[in-house]
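Every protein chain except one is present and positioned as in the full complex.
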Amino acid sequence: MLGFVIQRLLQAALVMLAMSALVFVGVYAIGNPIDVLISPDATQDIRAEAIRRLGLDLPLWQQYLAFLGRLLRGDFGTSFVFGMPVLDLILSRLPATLELALAAVLIGTLVGVPLGVYAGYRPDSPVARAIMAVSVLGFSVPTFWVGLILILTFAVNLDWLPAGDRGPTVQVLGIGWSFLTLEGLSFLLLPALNLSLFKLAMMIRLSRAGTREAMLTDTVKFARAAGLKDRTILRRHVLRLISIPIVTVFGLELGSTLAFAVVTETIFSWPGVGKLIIDSITSLDRPVMVAYLVLVAFLFVTINLVVDLSYALLDPRLRRHGAAA
Amino acid sequence: MNAFWREYAENKVALAAALIVLVIVGAALSAPWIAPQDPYDLAGLNLMDARRPPGFVGSNGYPHLLGTDAQGRDLFSAILYGLRISLQMGVAAGLVALSIGALLGILAAQAGGWIETAIMRVVDLQLSFPAILLALVLVAVLGQGKSQLVIALVAAQYAYFARTAYGAASAERRKDYVEAAAATPLGTLHIVFRHILPNVLPPLIVVATVQVANAISLEATLSFLGLGLPPTEPSLGMLIANGFQYMMSGRYWISVYPGLALIVLIVGINLVGDQLRDQTNPRLRR
């Protein structure tokens, strides 16, 4: 088990290194690096001084090493727009995005998995067909459009829920959370629904396919031969059998949900990192862009790592292989 | 081939979807002839006609079937022209991504060794990374414009094609007759064009169908976020974005109709793609 963990950690570090190189090449080497570090309003003297101080006259590989060093120290520079350290800026926005993404993935899983299991259990029933139609729509209709329709329906026409913004938050552990009050929840609901639709569609497909396959196995037939009720078989046997791909996707999707939150946050004016990155792209706030990219890459690598490790917990066969490896 | 279409036509939903997609593509291609107004001709616009509801008869004397937008543009015309741009972007990005992806996938399968490892590692890494972020970053770095947008879309999508081509090509490579042909001079090129390409193309075309829809959707999303094309050539996404602010005051049509056009197109293409995939997937054959 320990060897397995170390191996995965090394892999993760390697991927991180590659990603940092990509970001460096993408934003530093292609664009004019000084733009990333110094406000365009700065005078010529300040610019020249900064180029020397930051070592931008050095060869590229030395610059990359310096860039890596700053990353490791968590020094991402200062936002031109907000005038504060980028890391602090992003960290202050992160909880809002995390809360939104988590709510979305939870909705997608808790609603999508039962629907998908049912659709896989009775694939030819009209209900299953309706469920699959929902999943086709969820996959193909763009997120932003669903967001607009949600606002139009529930905020403008019915006036049940707020159309945007985050509303009041409750401070716990020094961070504001929406889900702790009813009013906060009312602000969270629409964006979370919006963001969850794609996950919902994916969870439905995944658990439907898994269930269809599982229902044909001898394991299920044997459970039936033992006289188990279909409900019990679905809940205890099938759900466990399909849990591995579902947990994988749950984890991986948490990452991509953070990314897709870009769209939802913009539509619902949700004050998270997604809205921050869009704003920083439009206002050319490059330090924020760089930091966001590196952090998202870091997040992805971490999530992949956690998913890999939780495989081992869910699948007792892998646990043993991991120990042997 | 006939049997293929007969089987396709058995699925009524997919058949209807194919017809709808054809009608939309046809309408978009013939926009200059069927649209009542040239939405890019600013001189033809009248602000008096702005934000009028569907059916309003404007200063030009004809009814605006779907209403007008904030500049007084006839929405029906704007949607037809917007569809043109969306389709252009989607198809261009899809084709380029298909070519690059097929090239990389086949190269990886043929070359083997470290080339294979390197290409497929990058491809897999990219597949796990959300396409929209990559596209956002590229648009941010490259700036706005049609070709920049196509580059961003291609970068976000080529990996799917590469994966598919790689899978099909390496399955083909393991077959005996291919290995036998590889032993002859002039073997490799011959194999690629005579044996591998014909077997790789069908799954690639299926992927391409869905990816064109995804590219259109992604383009619309980028344009909606204000990072797509310049405002002089409004695609559907930008039309929707422009109408967004009026939605709160009940002028729903400016956003809703372009959105409906977008969704019917995307869902239609996806349904066609789903049916093609089911028909070409040997695992689902009974």
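A and B label the chains in the order they appear, each numbered from 1.
The criterion applied here is as follows: a contact is a pair of C-beta atoms (placed from the backbone, for glycine too) under 8 Å apart; a residue touches a chain by one contact, two chains touch by 3 or more.
The rule is short, and it goes like this: contacts and distances are computed from a predicted model.
One chain of the complex is hidden; its UniProt record names it "ABC transporter ATP-binding protein", one of "Sodium:proton antiporter", "Anti-sigma factor antagonist", "ABC transporter ATP-binding protein" or "Polysulfide reductase NrfD". Contacts of the undisplayed chain with visible chains (whole complex): A. Only one of A:7, A:62, A:125 or A:232 touches the chain withheld from this view, namely A:232.
Considering the full assembly, A:241 is the residue among A:241, A:284 or A:306 that touches the omitted chain. Residue A:217 is the one among A:7, A:62 or A:217 that touches the chain not shown. In the full complex, subunit A makes contact with the omitted chain through residues 217-219, 221-229, 232, 236-237, 240-241, 243-244, 314-317, 320.
Going forward, only the chains that are shown with their structure count from here on.
If you average the CA atoms of subunit A and of subunit B, the two centres end up 24 Å from each other. Residues 125, 128-130, 132-133, 136-137, 139-141, 213, 217, 220-221, 224-227, 237, 240, 244, 247-248, 250, 252, 255-256, 259, 262-263, 266-267, 270-271, 274 of subunit B touch subunit A in their complex. Looking at the complex, you find that subunit A touches subunit B at residues 15, 18, 26-27, 30-31, 136-137, 139-145, 148-149, 151-152, 156, 163, 252, 255-256, 259-260, 262-263, 266-267, 277-278, 281-282, 289, 293, 296-297, 300, 304.
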